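Note that one protein chain of the assembly has been removed; the remaining protein chains are unaltered in position.
Naming follows writing order (A and B), and every chain is counted from residue 1.
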Amino acid sequence: MIRAFRILAANPLSLIGFILVVLIVFAAVFAPWIAPYPTHNGAVVDFLNNNRPPSAQNWMGTDLVGRDIFSRILYAYQISLGLGLVVLAIAPPVGTIVGLLAGYMGGWVETILMRLVDVFLSIPPLVLAIAMMGVLEPTLTNAMLAVTVMWWPWYARLVYSIARSEREEGYVLAAEVIGASSFHIAFREILPNCLPAILTKMTLDMGFVIIIASSLSFLGLGVQPPTPDLGSMVAEGARYLPDSWWLTVFPGLAILLVVFGFNLLGDGLREILGVDE
Amino acid sequence: MSPVLDIRDLHLSFKGYGGLSEVLHGISLRIEQGQKVALVGESGSGKSVTARIVLGLLQETRTARIRGAVEFDGRDIGAMSARQRAALRGTEMSMIFQDPTSSLNPTFTIGRQFREVLGRRDPGIGRAASDARATQMLAEVSIPDPARVLAAYPFQLSGGMNQRVMIAMALANRPKLLLADEPGTALDVSVQAQTLHLMRELVDDHGTSVLFISHNLGVVREFADRLYVIYRGRIVEEGPAAAIFADPRHAYTRALMDAVPRITGGGLPDVPEVSEDFLAPLIRHEEDAA
Partner (left out) sequence: MSLLEVQNVSKTFHTDHGPVHAVRDVSLSVAQGECLAVVGESGSGKTTLANMILGILAPSSGRLRFDGADLPSRRLPDHRRAIQLVQQNPLSSLNPKRTIGASIRLGLDTYGIGDRSGRWRVVEEALDAVGLPPAMRKRAPSSLSGGQRQRVGIARALACDPRIVVLDEPTSALDVLVQARVLRLLNDLRVSRGLTYVFITHDLAVVRNVADRVAVFKSGQLVETGTTEAIFTNPRDPYTRSLISAVPVVDDDELSLRNSLAEGT
């Protein structure tokens, strides 16, 4: 732990990442208390104040129906982070189990599982998600589902490649000579050696999941109004550029900050956990 | 005549998260023209970092702090620019590593890699001239069919063959100094013996000076004229190889010698892994005529 903080402190960029992530998570969790206009996360209309540039009352201006953009960004962070957490609670475990089985067992298990992974990876992720959302109703739950379906194969492939090389290590041979079960070898011996890479990838992926989810919303396939979402806020505002620049620039910056924060933190973690690519 | 390599009071420490840790505590070592000098020690003794300093590689590492003089052929390596040091490598000094197969580039033919090596000294060298020189060098390391080897990729050759190729390449530019870091340790014993024999003949013919880094006293005995025994970053005994093998005086050197199992039998020695005596001061053997 102490070593981790030292490395973090010695590396200014990952420290910035860490601070950004902490601030954003804090802001999202306490949005109802921090937001200057907590009611603006829903269907509120205030045409007297619509489309105003940044001011002392509305730090980031107001949107087309007069809602405070800063407040909506805080609530949008709740949605983005929640979506990211759900995706990352499902995709990595699924991918890890598939990758471990394929990597350690080899043979036909490996062939079948990894071909399946290849099939998923050969479809461009956004296309797969758009196709799914076309069939399903565009709701928040389905957006999570779509992103999860396209995300797990990356973990399968990551864990598979680590398990393949760990399989050649002496400690695996030692366990095999002793006659330990395949379950023990895969999950108790090999898995702990995959965890640092998985954790690092999860941190880096948090940012990407948020981008993909925002992209879906931007295309009108994700979170539906009036629920605030960074992607749909950018999409709405895009038509009024460059005059009403605040409509797009602030939500855009918000996406940038959260992605940037998680990436920097992920790079720092990679060093702390000693993961080499 | 000035020595080919003159190291005086060399200190090295690394800066880590836990502060500075000293790895070399002031070592001095000299290699005269045509001399074959061995630096013998166990892992972590500082022998490999010494080689990296001589090659000018460690000077480029941000966390390394180097103090003391390293003179190559009368020139101070420490005072050179990174570029000047790089220019020395592969021309005036060259290196042979433990594992020959992994130190050759698998994607190029041996002929192509030879041209690259020869091009460092003679940038305009043509393919014909390079192949001719390479053929001659390969013949010197007793490779029977040089043309075939030049057209081959490293993975198509055996480990022993690659080791010979490495030796030929290392000597192709007629360097003044050859650094050999545990050469052949990755090879089978019989192949290792042959290549060492070959390397020795070749450096004798060329008059090349050698810094031979090894943990294996048997190998050193067959190769070196002079010996430096290093223990935890300090030279503990130095002198002519024959003198030290005949009469090892430092406790550490003696322990090292005793610890080697003999093919004549005699059982397993009872030698301590560590001892206060190993830290006793340097013992220098008199330079005798022998």
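Going forward, contacts are C-beta pairs under 8 Å (C-beta built on N, C-alpha and C of every residue); 3 or more make two chains touch, one makes a residue touch a chain.
Because the structure is a prediction, the values reported are computed rather than measured.
Engineer: Touching the hidden chain in the complete assembly: which of A:Asn49, A:Ser161, A:Asn193 or A:Gln224 does that?
Structural biologist: If we include the chain that is not displayed, A:Asn193 is the one touching it.
Engineer: Have a look at A:Gly107, A:Gly134 or A:Gly170 and name the one touching the chain we're not showing.
Structural biologist: Only one of A:Gly107, A:Gly134 or A:Gly170 touches the chain omitted from view, namely A:Gly170.
Engineer: Kindly state which of the options B:Ala64, B:Ala87, B:Leu198 or B:Ala259 is in contact with the chain not pictured.
Structural biologist: Going through B:Ala64, B:Ala87, B:Leu198 or B:Ala259 one by one, B:Ala259 is the residue touching the chain not shown.
Engineer: Among B:Ser13, B:Thr50 or B:Gln192, choose the residue that contacts the chain missing from this document, as touch is defined above.
Structural biologist: B:Gln192
Engineer: Touching the absent chain: which residues on chain A qualify?
Structural biologist: The list for chain A reads 169-171, 173-181, 184, 188-189, 192-193, 195.
Engineer: When the complex is taken as a whole, what residues of chain B touch the one chain not shown?
Structural biologist: Answer for chain B: residues 42-43, 188-190, 192-193, 215-219, 221-222, 245, 255-274 touch the chain left out.
Operating definition for what follows: only the chains that are shown with their structure count from here on.
Engineer: If you average the CA atoms of chain A and of chain B, how far apart do the two points sit, in angstrom?
Structural biologist: 51
Engineer: Touching chain A in the complex: which residues of chain B?
Structural biologist: Per the touch definition, chain B meets chain A at residues 17.
Engineer: Residue numbers of chain A touching chain B in their complex, please.
Structural biologist: Result: residues 3, 6-7, 10 of chain A touch chain B.
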